[in-house]
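For this view, one protein chain was removed and the others were kept in their places.
Let's look at chain A:
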């Protein structure tokens, strides 16, 4: 800050003369305008540098809220004409009412900066660039909803946006229009003759008619059109399933591979089971496994239980019906046969299933 002329800082209207908690005693009064007679001690001009205004704004932002809430403050000052614009970027705590906190910071910054620098600060812009974890919010406890949203109905299947086919069609139309436009502009404005491909195409069109159209071409056109209509009418997104949600404002999907992985994990946890193959579809789930040792019936029942549990835990809107097939691995031995090793021991009926 430069002080032109003699005289210590005077306490102008509304300023905190010492500028106690700001960056040094660098604040001053605004430039006095007007041709009135000025006292000797008040002569001179005080200019507040941009750096000073910035530091004041940053400090004002930090002290607007309880200490520790506001972080990573950086301010920018811009002067337009007679007005000084301040914009501050900061982080606020992630809790209810971010808008209110931001509003408080903004008001405080505007007031303090104008008071300490004496400059006419137009409304400062505050940008919240981060939300820091707030110690007061409990991560464990449930939060009471402000207004319960609509209850989730039956799970709606996610529909694809068909962006790629639409982009292809648009690109095709774009290229056709662009070439035609270029040629027409050349002909009409530059005065050149029509491009050879255009006159050839026109010649072909005016000498041929709908009769004698090649079958292959019409078949291709039909397939293309039918394919486009099919794309438009079907939902798509075949690899994700809709999950049922309690809140109507939330839509959740689970990938098909995720459902398969969860069932795979659950079935592999059954003792004695190996070579698990899982295929989950929208209506059916096929599970194939091989049992290495132990009773086959018991293993089958355990696999069915594990599958039902896993599919239930998926929370899908429509749970696929499982079909479980457990076969015996090549090295499997009937557990009931181990009893028949001795020469005299009879085979117990119903022991094990071969």
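The definition used in the following text is that a residue touches a chain if its C-beta (ideal position, glycine included) is under 8 Å from a C-beta of that chain, and two chains touch if they have at least 3 such contacts; residues count from 1.
As a working rule, contacts and distances are computed from a predicted model.
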Absent chain [UniProt protein name; select from "Succinate dehydrogenase", "Alkaline shock response membrane anchor protein AmaP", "sn-glycerol-3-phosphate transport system permease protein UgpA" or "Thiol reductant ABC exporter subunit CydC"]: "Alkaline shock response membrane anchor protein AmaP"
Residue, one of A:51, A:127 or A:200, that touches the chain absent here: A:127
Residue ranges of chain A at the interface with the undisplayed chain: 91, 94-100, 102-103, 106, 123-131, 133, 137, 139, 142-146, 158-167, 169-171, 173-174, 177-178, 180-181, 184-185, 188, 202, 205-215, 218-229, 231-233, 240, 243, 245-247, 249-255, 257-258, 261-262, 264-265, 268-269, 271-274, 292, 312-315
